[in-house]
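Omission of a single protein chain aside, the complex is shown with its protein chains in their original locations.
Chain IDs A, B and C follow the sequence of writing; residue 1 opens each chain.
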Amino acid sequence: MGVLLAFLAGGVAMGIGALYSTGSADLPVQDQQPLSFSHRLHAGTLNINCQFCHRYATQSLVAGVPSMALCQTCHQSIKNTTPDLQKFQTFWNQNRPIRWVRLQRLPDHVYFTHEMHLLAGLSCTSCHGKVSRMSHTPRAPSYEMGWCLTCHQQRGASQDCWTCHK
Amino acid sequence: MTKRPVGWEEIPVINRNLLSPLQTTTWRYFLWVGVLGCFVAAGAGAWTYQIQTGIGQTDLHPPIFWGSYIGSFVFWIGVSHSGTFISGVLRLTNAEWRRPVTRMAELMTIVALIVTALFVFYHLGRVWRFYYLIPYPNQRELWPNFRSPLMWDATAIFTYATASTIYIYLPLIPDFALMRDRIQGWRKPIYRWLAVGWHGSQAQWQTLETAIRIITPLIVMVMISVHSIVGWDFGVSLVPGWHSTIFAPYFVVGAVHSGLGMAVAGLYILRQTYRLDGYIQEKHFEKLAQLLMVTTLVLAYLYFAEQLTVWYGNVPDHMAVQNSLLTEMYAVPFWVMVGCIYLLPLLTLVWPRFRRWPFGLMVIGLIINVGMYIERMLIIVPSLGHPRLSFQWSEYFPSLIEFTIMIGTLAFALLLYSLALKFVPAISIWEEKAGRIHEYKTREE
Amino acid sequence: MNTRPERNDEQVVVGLFDPTIPLSPVLDQLRCEGIPDYRMTVISPFPLGNILINGPVRFPLHRITIISGLFGIGIGVCLSAGTALLYPLATGGKPIVSIPVVGIISFETMMLMAIIGTFMAMMIRIGFMQQSDLSHFPRTVEGAVGLSIHLGDETAKAQAISSLLQKAGAADVEIRTVGSHFRNGGT
Partner (left out) sequence: MSQDNQEAHEPSKQPTWSYKWEMVVDLDRCSGCEACVVACHAENNIRISGEEEAAQGRAINWIRIERYWEGEYPNVKVKFLPVMCQHCDEAPCEPVCPVYASYHTPEGLNAQVYNRCVGVRYCGNNCPYVARQFNWFDPHWEEPLAEQLNPDVSVRSGGVMEKCTFCVQRIRRGKETAAKEGRRVRDGDITPACVQSCPTSALIFGDRNDPDSRVSHLKKSERGFHLLESLGTHPSVTYLRRLSE
């Protein structure tokens, strides 16, 4: 009797939990980019500097996603051999933006500036990993507070809460 | 009414009488539990609604950031002092008459502490982040701030809850062993587990009694510290009307006052429900009434001392609070409170005949608790409502959601208590037996 | 200390007494018969008050209380002072390690640990004293005081002891053989 009740309660709890979590979890499907852009090709094989595309990193909070015009500087002289490149051309021709899925996210209550971190001498790979070896950029592991703190402690940066929280 | 037998032959009778509530359940009990369940469900619904929509479902607003939940928190932790005081202090002083009273009061302690903890959660603005208050190593590398009186409170209440659970469990072990032998069905394995192989050998009795003897003074100290700290939650702040050195002792005595009131009321109700007249006698009520008289006088003395100091000092910030109590906004609840917790008990309990009238004492016990509930609110609201910058003066009355949650929680407390009575005997069986034999032997000599 | 019998067919004499009968003379007689204290167990439904049998060595429970209390102080200091030092954040002019706070928190953790320590020690102790199921007489529940004597190797004494108990006023005397079938409550 007791066991039965426990199972029943557990089942109800699981059901409610499953219903509740629907839509809130990050599923791999949601990380599907409209185009399969390869960092390995661009940053690795072609050895393009990160800041060639993410040009605002040294001057602002965000690193920025390159505009399609920037892509076009190279891609206008590259033949559309692969389906993805053709898709890219279609976007460009139709004057539509590519809706990239944002994979690197910080919560709203965190103040982070790329500018100050680059100024302090950090490189992109310190936080983003070796993207030059990733053909598919994965969702960034959550940048947890302890992870930030460890680096701040090691490098003698400020550990005041209001440095990073707003 | 059970006839009270004499001598050791009465032991089987004691077993039968005190175990019968656990073995037989009437339809009235189910009805009672059902009704309580409805109230609890209403309270739970109200709380869920409050969590989903926001703590704004209360009537709180600046500068009154604390209200009925904290008031109830203080009240319930006061009620929890019934058990510890009665069984701790009386065990410490070896008062023989405590025997039939201790278990009921200790159960009250546990239930009240659970309810107390609930009110902390009702109160939190973001209750889903409650784990920020728990000290554990985490990746954020942040710990709670132990400089905050609220953390003292959390530590003290955790200690108190753990200690009280142990303290009620210790004298229950022999009773669990008894129930393991006497009660069949699904409860038997639980009792077997809880009785930890108790068989009543002298060595076991010796160990148990030593443990009780050691823990009793410790838990009395914990009890005093817990309510002192609750008092300091207010006392250490800057708020006019709170910032007072008298708060710690005042809160401790106040807690014992309402705890005793609740114990008297509970005792009467249990005695009537389970026909325990043979065990809970008029002399027990009389002793409790005497204790109540003492707490009434001490509390009145402390309260007078506090109010006199404020009045004579005549500091405007503090006078604003006192005036609002004595003559202005909160005068009605204030004078009702004075009547409930000081005047009425004083006027009635001075009569020796009244002190032997269980029903009257129950009424007084309940009135004291109503008064103490009001008193807890009156400590919080008028003080917060009169901050030093008079532009911000404000008033407060609990909202419907708050009332629903408070009533639901009261029902929850009663429900827990009623359920517990089906699991543990309301009177400590072995202590009752020991008391009878002690009485028998002393009579022989 | 623990008298759980090694062999399966050990004999035990059990006497059930009216609790008003003083047991110490009976125990003295048994001692004269050459039964050592550790073979005797007195079982009662409530504490008898005076210690009848020089059974197990006195248990220094208070020492455990003190030690665990001191340990609790350590925890309290670690929590209130240690965690504040780990990530020092200034608040309202209060020092990072504030002595009254350390005092209050240490007091609470001291009490917590002292009580838990005492409780655990007591539980372990009671658990260890769980002898053979034989020493469990449901009839003590009805108010009788039980006296059981484990005979060990001296099985021959069984009759003598049983009559001794009867003469001393036992309401009921029983000679039991310890076996596995006594496991559940011994009836």
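Here is the rule we use: a residue touches a chain if its C-beta (ideal position, glycine included) is under 8 Å from a C-beta of that chain, and two chains touch if they have at least 3 such contacts.
Keep in mind that what you see is a predicted model, and the values were worked out from it rather than measured.
Taking every chain of the complex into account, the omitted one touches A, B, C. The hidden chain makes contact, of the residues A:Q86, A:T125 or A:T150, with A:T125. Within subunit B, the residues in touch with the undisplayed chain are 53-56, 59-63, 65-66, 123-127, 129-130, 132-133, 142, 144-145, 147-151, 154, 233, 236-239, 384, 387-389, 391-392, 394.
Within subunit C, the residues in touch with the undisplayed chain are 89-94. Residues of subunit A in contact with the chain left out of this view: 43-44, 47, 49-50, 107-109, 111, 113, 115-116, 119-126, 130, 132, 155-157, 160-163, 165-166.
The rule we apply is simple: only the chains that are shown with their structure count from here on.
Distance between subunit B and subunit C, defined via averaged C-alpha coordinates, is recorded as 31 Å. Counting partners per residue, subunit B has 141-142 as the residues that reach two or more other chains. Residue positions of subunit C with contacts to 2 or more other chains are 87, 89.
By the touch criterion stated above, subunit C contacts subunit B in their complex at residues 18-20, 41-48, 51-53, 55-56, 59, 61-62, 65, 79-80, 83-84, 86-87, 89, 91, 94, 98, 101, 104-105, 107-109, 111-112, 114-116, 118-119, 121-123, 125-127, 129-131, 135-136, 138, 140-143, 185. Chain contact summary for the complex, subunit A toward subunit B: residues 1-2, 144-147, 149.
Against subunit A, the residues of subunit B that register as touching in their complex are 138-142, 186.
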